[in-house]
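Here's a structure for you.
All protein chains of the complex are present and in place, except for one that has been dropped.
The block that comes next holds chain A.
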Amino acid sequence: MSLLELRKLNKHFGGLHVTNAVDLTLEAGEIHCLIGPNGAGKSTLFRLILGEHHPGSGDVLFAGENITALKAFARIRRGLSVKFQVPGVFKGLSVRQNLEIALQSRHRGRELEAEIDRLLVFLGLASEQAQTAGNLSHGQKQWLEIGMAISLKPSLLLLDEPTAGMSPEETHMTGEMVQRLNADGMTVLAIEHDMAFVRQVAQRVTVLHLGQVFAQGSIDEIVADERVAAIYLGQAHA
């Protein structure tokens, strides 16, 4: 059964048609990358999936349930989770407390402490746990937020440019992290511009252009598609 199904999603911002009858199906267990030029509607699509925006028309189905009318927090409780484009950590709080806030609804007491320790090691942030999150490097903030997102044990993880601002090594490590999570059964939908990352992790790729699904297939098919290259080049020349 498909885990996430978007049916004819439409969203207007004033006169701007941001997503135009988008159909997208995600199979359980896959890593799916969403690419497309700037302004293609990728982040808006994420916000429609998460319930931060509500579509003008169309439906969002998650694990067979129509969640179009649900509020964002309720969707999260059903098994969605997200890492934002700009790292959304709690800047004024310690790294440890950031993770505690993410984990506390699932664990209590000593079990909670142990779970935080485990996650700190997984993220490579154990020595930074007392540090204020706002003082972390950009890459560390990204990992911390990924840590918060996965601590909910979601069945679907949404990643909005998880490697933005990372060095090639950090990007590769993030890719490995995503593959490890996927091996444990997590379905991943990632927006990403870094083609090395997409090549590393994606099992299927969807290209979004001007609010519509432009192409879909394996990374090799997408790279070989001349029309896809054209929209990126067109964007570059515009």
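The criterion applied here is as follows: contacts are C-beta pairs under 8 Å (C-beta built on N, C-alpha and C of every residue); 3 or more make two chains touch, one makes a residue touch a chain; residues count from 1.
Keep this in mind: contacts and distances are computed from a predicted model.
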Per UniProt, the name of the complex member that is left out, chosen from "Chemotaxis phosphatase CheX-like domain-containing protein", "Alkaline shock response membrane anchor protein AmaP", "ABC transporter permease" or "MerR family transcriptional regulator": "ABC transporter permease"
Candidate in contact with the missing chain, chosen from A:Gln97, A:Gln131 or A:Asn182: A:Gln97
Residue of A:Leu24, A:Ile67 or A:Met148 touching the missing chain in the full complex: A:Met148
Interface with the unshown chain - residue positions in chain A: 50, 52, 71-74, 76-77, 81-82, 84, 88-94, 97, 100-102, 104-105, 109, 145, 148-149, 152
